[in-house]
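Data first, discussion second: the structure below is written as structure tokens.
Excluded from the complex is one protein chain; the other protein chains are retained at their positions.
Chains here go by letter, A and B, matching the order in which they are written, and residues are numbered from 1 within each.
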């Protein structure tokens, strides 16, 4: 009993600092969650003398954010299953190409957007169908989709004499130059993502399946259906994102969407997501992570980091974030 | 507490986004301001390349550094991804960082890129290729024929080297036409020259084997040439001849096949010496950057050539002997660029900013000098 009072006394004396430390400790998961964003943001803010937040640059960042943000939120549903997808770059390329053909055939923007969503959803449903049917890991199925979509686009590009591009670019103005639309889309998608992920059966079952499919199944979760739904959501979002992607360049080449699959993974890790999925997955990883990655790429050019050390700087930032995540407090299990 | 903090953060993000949206109208004035600011302490030119670690990237960067020493400019070297999206994003980032002009390696998303350049009043040039003549913009300084105005002459030079080496059965490998537009012209120049040198038709040139961009694609193309034509004794490699074709042949069942390589790397001198490579060549990166830079710099200072054309040209040096390689290293890719292909003094002579009488044609003459011409000028 004496001991206890003594400890309390010591606590009271250290006062403010200990209160602060307690606050940090209590909220350390949140700090970790946002640590990469805070780190990247403050680093470039200082290095660029505040230019990072100039109006021009903010607009730039939002434009660049659109595609990555939307697909990362969409793929979050797939990744929270513990599944991995690397077909997104190929799917975006294929979707953009078919949308280009559709627009050039005289279809309206609305029809083109629907076509985009249908194509992308088709690719993703095929993805999960292959995985389910042949009992493959989803990442392997997505590898197949990646090669075939990329293959179709490369074939079309190499056999057509003209470059594949949107003839009437004014049709895509909504997606290319209307910043209000872009911001509204991002906010709506963020809200839809948060609601589906945190406040609906879909998201909750997703996380359960990611942790323990057997227990989820015995708790009444239809594991297969839950997977199909997550791919469906990813498909819809990615279809929508391809419209933004196409509106950036109006052209489709064999390189369209190249590297996006890796960007998504990097963004999620930067956002503090453990790629094994499960209940520790947070939709904020997608939101924070994609913003962080765009900021990072933007900031590196803004402050003109020498190209030889760009990779090094990225590596260090990555390392710090991963270090934080790996050291995420794993409360020691109290045995009985 | 947790949720509260989250909400606050989310709100901040959203309000920042909205603020940016609301302030959209101030856009152009902001851009002008940054223009003026830059003039005082020199211009900044952004450079966009896939990487700065291969010969191409290193040469371009070191020539850029040389220019920065002698002109009132800074270079901001940005590494870009291959996709359209990545290209646009990098250009936007450069513009946001306040560059006054951009040298892009590639014509990726050219129209959209020019649109961005115009909006930001930033001059734009394409360095590593010519551009189609259906684009135009007052902020565009054009592209470059990297293989000279007539790529056929390059093919002819390789044909000469092949003929002199006495090879009889020649296979050809190349990147596909959509990716390497000049390939057919180079190949046809090669064939024509051989026909001219060899009226008796003793030398056979097989149909071109096209391939994709990976080393494994090249390797399988080489294998296919060997299996289709077992008697082949030389391969004209247009798709990265030194980096891909040469190693592919060394690893094949017929490692004694001679190589005519479009390309250059550190193993070229040794390979030329032991005769496994008959001829090699590479772009003259100093000439390329000098050409684009001169035009951008003039435009930034308000000067414009009266005889300007969309696509300029540079020379493509080819070497088939050890001596020529040594000259190449000495006069075209030296560590000290003041001994290189284009010196600052030579360049200033053909720039409007420094010489009122300079013409675009003179600039082209300067940047199309061959190896021997450069050697003479030193």
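Things worth noting here:
Methods note: contacts are C-beta pairs under 8 Å (C-beta built on N, C-alpha and C of every residue); 3 or more make two chains touch, one makes a residue touch a chain.
Everything below uses one rule, namely that contacts and distances are computed from a predicted model.
Protein name for the hidden chain, per its UniProt entry and selected from "Alpha/beta fold hydrolase", "Glutamyl-tRNA(Gln) amidotransferase subunit A", "Adenylate/guanylate cyclase domain-containing protein" or "Ribose transport system ATP-binding protein": "Ribose transport system ATP-binding protein". In the full assembly, the chain not pictured is in contact with A, by the touch criterion defined above. Across A:42, A:108, A:163 or A:219, the single residue that touches the chain missing here is A:219. The residue from A:150, A:207 or A:227 that touches the chain not shown here is A:207. Take subunit A: the residues that touch the chain left off the picture are 195, 199-201, 204-205, 207-208, 211-212, 214-222, 278-280, 331-336.
The rule we apply is simple: only the chains that are shown with their structure count from here on.
Centroid to centroid, with C-alpha atoms defining each point, subunit A and subunit B lie 34 Å apart. Of all residues in subunit B, those touching subunit A in their complex are 1-2, 5-6, 9, 13-14, 16-21, 23-24, 26-27, 30-31, 34, 46, 49, 51-53, 57, 61, 74, 76-79, 81-90, 92-98, 108-109, 111-112, 176, 178-179, 212. Of all residues in subunit A, those touching subunit B in their complex are 26-27, 29-30, 34, 48, 51, 53-60, 62-64, 67, 89, 154, 157-158, 165, 169, 179-180, 183, 186-187, 245, 248-260, 284, 291, 297-298, 301-304, 306-308, 310.
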